[in-house]
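Every protein chain except one is present and positioned as in the full complex.
So, subunit A:
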Amino acid sequence: MELLLQAFSWLLTPESWTQQGGALQRLFEHLGVTIGVVALSAGIALPLGVMIGHTRRWTTAVALLAGAARAIPTLGLLTLLGLALGIGLGAPVLALLVLAAPPLLAGAYAGVQAVDRAAVDGARSVGMSEAQIIRSVELPLALPVIVGGIRSATLQVVATATLAAYTSDTGLGRYIFSGLKSRDYPELIAGSLLVIALALLLDGSFALLMKRHASAPRSDLKTTTTSPGRNPS
């Protein structure tokens, strides 16, 4: 309790935020790493997942691969990459990319695959090209599941991005690592609280986004039970 109060008092001290390398800067770094990693990973995983869902090829292989990739311990991977790449942001970004890819991939291919085949068949038979089918049939209908995958990936990355401080002076993880080392537990707790707050904020934004999308006047959107899931990290 004492520690928690000290953590709050640390958080309420303006200098904690404003100083060089303070909480505000770190918060933005953390957010930046998260958004950057998810965007980069999505840039690869989403098109791949959509293509797999559309062609229905390699779905089993990819499902197995994505499942296996989820079991990779990010800290272990980061250590390996850190040894190879040295100090800097490269290793954590790569490790986080690997973390983000499975839920993104799963969301994309599961979402597209779950689109009503009759609608796709209908679209093809009236003369839509494959690109048109993807763009104006499969993507809109799969959107809730795809966004679910992005949401899941974002949450995992924002929580795990603390590891960026393992090999570089970036993000909120710095407070956790340095707090641990110097036994400055209030600072450690304050850092954790900030990560939690950021995660909740991001998740809340996604919840709001999906709710607005769902309340749009459409009715027959297939609800799928295929959830991209969370990483038990």
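Everything below uses one rule, namely that a residue touches a chain if its C-beta (ideal position, glycine included) is under 8 Å from a C-beta of that chain, and two chains touch if they have at least 3 such contacts; residues count from 1.
Just so it is clear, contacts and distances are computed from a predicted model.
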{"item": "From \"ABC-type quaternary amine transporter\", \"cysteine desulfurase\", \"YceI family protein\" or \"Exodeoxyribonuclease 7 small subunit\", the hidden chain's UniProt protein name", "value": "\"ABC-type quaternary amine transporter\""}
{"item": "Sole residue of A:T18, A:T55 or A:S129 that reaches the chain not shown, by the stated touch rule", "value": "A:S129"}
{"item": "Contact partner of the left-out chain, one of A:P47, A:G76 or A:P140", "value": "A:P140"}
{"item": "Residues from subunit A at the interface with the omitted partner, ascending", "value": "116, 118-119, 121-129, 132, 136-137, 140-141, 217-222"}
